[in-house]
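Of the protein chains in this complex, all but one are displayed in their positions.
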Amino acid sequence: MVLVCLLAYYGREGTFILPSLNRKRVSAVAIRGKSLISPDDFTVEELQQVVTTANEMMDTGIDSYGDLCKGKILATLFYEPSTRTRLSFETAMLRMGGSVLGFGDANTSSVSKGESIADTARVISYYADVAVMRHPKEGAPKLAAQYATIPFINGGDGGHQHPTQTLTDLVTIARYKGDLAQQVVAFCGDLKFGRTVHSLIRTLARMQVKKFVLISPEELTLPTHLYREVQAKGVPMEVTTCLEEVIPEVDVLYMTRIQRERFFNEADYQRLKDTYILDARKMEGAKRDMIVMHPLPRVNEIAYEIDDDPRAIYFKQSECGVYARMALMALQLGVM
Amino acid sequence: MVLVCLLAYYGREGTFILPSLNRKRVSAVAIRGKSLISPDDFTVEELQQVVTTANEMMDTGIDSYGDLCKGKILATLFYEPSTRTRLSFETAMLRMGGSVLGFGDANTSSVSKGESIADTARVISYYADVAVMRHPKEGAPKLAAQYATIPFINGGDGGHQHPTQTLTDLVTIARYKGDLAQQVVAFCGDLKFGRTVHSLIRTLARMQVKKFVLISPEELTLPTHLYREVQAKGVPMEVTTCLEEVIPEVDVLYMTRIQRERFFNEADYQRLKDTYILDARKMEGAKRDMIVMHPLPRVNEIAYEIDDDPRAIYFKQSECGVYARMALMALQLGVM
Partner (left out) sequence: MVLVCLLAYYGREGTFILPSLNRKRVSAVAIRGKSLISPDDFTVEELQQVVTTANEMMDTGIDSYGDLCKGKILATLFYEPSTRTRLSFETAMLRMGGSVLGFGDANTSSVSKGESIADTARVISYYADVAVMRHPKEGAPKLAAQYATIPFINGGDGGHQHPTQTLTDLVTIARYKGDLAQQVVAFCGDLKFGRTVHSLIRTLARMQVKKFVLISPEELTLPTHLYREVQAKGVPMEVTTCLEEVIPEVDVLYMTRIQRERFFNEADYQRLKDTYILDARKMEGAKRDMIVMHPLPRVNEIAYEIDDDPRAIYFKQSECGVYARMALMALQLGVM
């Protein structure tokens, strides 16, 4: 472990040092056996422990962990399909030498026929060592966690929570930018709807990021209660409708999709949509070491022309997501 | 192995001694390579061997078997979805270090497009070492077993057979109650339809259980041919419409769901349904060491209030199901 820490501190090309994240371990007991339904279930220290562990794993290389979860089973209970999330969890467990069972769609599942979530959770506890549940109904994974005897992870419940996306984003920022206290983090697009943005903003506020820049059309600004929550944490916010104006000061630019149906009328959509598409010309105004993030899948909100820009790290974000889930499950299972 | 037997005989908390099951091994050759389509395919000795092996595995702990099936592949061929059965098989194989492939729904399967079961069985024999098939058509798994060169297991064929549910039930009774010759086993609910009940009653009669108590509305009594079959085996039966009256003498209470559509009219359903719902008040009349079983999923035939009663072992029954399937496949593959 000493060796791992040294490697991390001395860095390598592409390895960022995380001065603000204390790399000394919080007692793993805190996460062992614990379910993760909302990012709020974890203290800031526990979130940092996942981030630090994920970064250590990336430093050491995936091959060092090939037997870490030998004999462990992950259950993937997807009551609605979400291939990207499911495959990310599966590769995370397989890379650690564990196995996977489950279903990718409730239509393939007799579980959907009348059985209560509570009963399913109790039975699955005999089949697996850790489970991820995605469900169209808000609160379903929380209910499951209450009845299960193994840790449950919320893989997305309706428009509510998706905590491993937040962990993925935290690992990505830590890896490619480092100390949160130095980062101006901008969110661009639809800030009104979308659990991804809300969850990350709330968590970054808890972790004392330097500043937020909130870029959206007026129809799609951050909900007031979230705005107040960030204010209460003392994190400064800048609100604007224009990406180009503010991009020069941004360290982390988090893009989101604006869905056509969010607009009151087609004319507004047509007028506004280009303002929130990131292209090469807008990137010219950005810092040389800014990073562009996106939860994927993207549709047209990021032009293909910038995919090869080294600042475009939204595909590497998927890689960070695998390590975030490896770290989370390894800690929940008590093998790290 | 000596150690295993001693552990079992001296018992632990929660471990039941099985005096009537001879723990000396029947030659494993009998089950090796053999398909299981109906419980009748196995002799009483072979059924006991599966039960004994499953109980030994539970005594020793699941971690001792992590490499038992290394390199072996289970094919799960589910022409209709049955998530619980499929996942139970999958965890059983994964816990023994093997792998799993297959499909959970024939819609996901081009196998459904015109190919004969016989051809599929022959091809799958090159892909896997053991296979479980669930099929809406009665007889499909039997046909597959005839053409396959690997052991096939019936995972349920229409309303016909579901032999690993029967094995699960036998392992559960052996584990939590012990000697069958001492057990008064009651079945409550719909005894007319439902392969689970029929299959278990026939098998327990073969294995010389002490007595049956059959509790159902008059519309849903046990079919005459089954009644005669049990009589021929010399096992006494008590038939009643009232659960509360007979519960004091019962050792094993097997609950089943009464489906509304089984009744001729809604009035009868409304009048009768509560009689067959197990609740805390009815449990007051039962023995202190009676066990309550249910094949799951339950709907409302067992009140949630008794889930924490130590006699309610229907979730632990799922655990026994995993061990029953581990034992079965290990014996079929000749690794135990």
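Letters A and B name the chains as they come in the text, with residue numbers starting at 1 for each one.
Rule of thumb we're sticking to: contacts are C-beta pairs under 8 Å (C-beta built on N, C-alpha and C of every residue); 3 or more make two chains touch, one makes a residue touch a chain.
These numbers were taken from a predicted model, which means no experiment stands behind them.
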item: Residue, one of B:F103, B:F152, B:F187 or B:F263, that touches the chain absent here; value: B:F103
item: Of A:K72, A:R95, A:R122 or A:H160, the residue in touch with the unshown chain; value: A:R95
item: Chain not shown, touching residues in chain B; value: 70-71, 73, 75, 99, 101-103, 107-111, 113-115, 118-119, 122-124, 126-128
item: Hidden partner chain, residues of chain A it touches; value: 63, 66, 81-84, 87-88, 90-91, 94-95, 97, 99-100, 104-105, 108, 296-299, 315, 318-319, 322
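What we mean here is this: only the chains that are shown with their structure count from here on.
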item: Euclidean distance of C-alpha centroids - chain A vs chain B, Å; value: 42
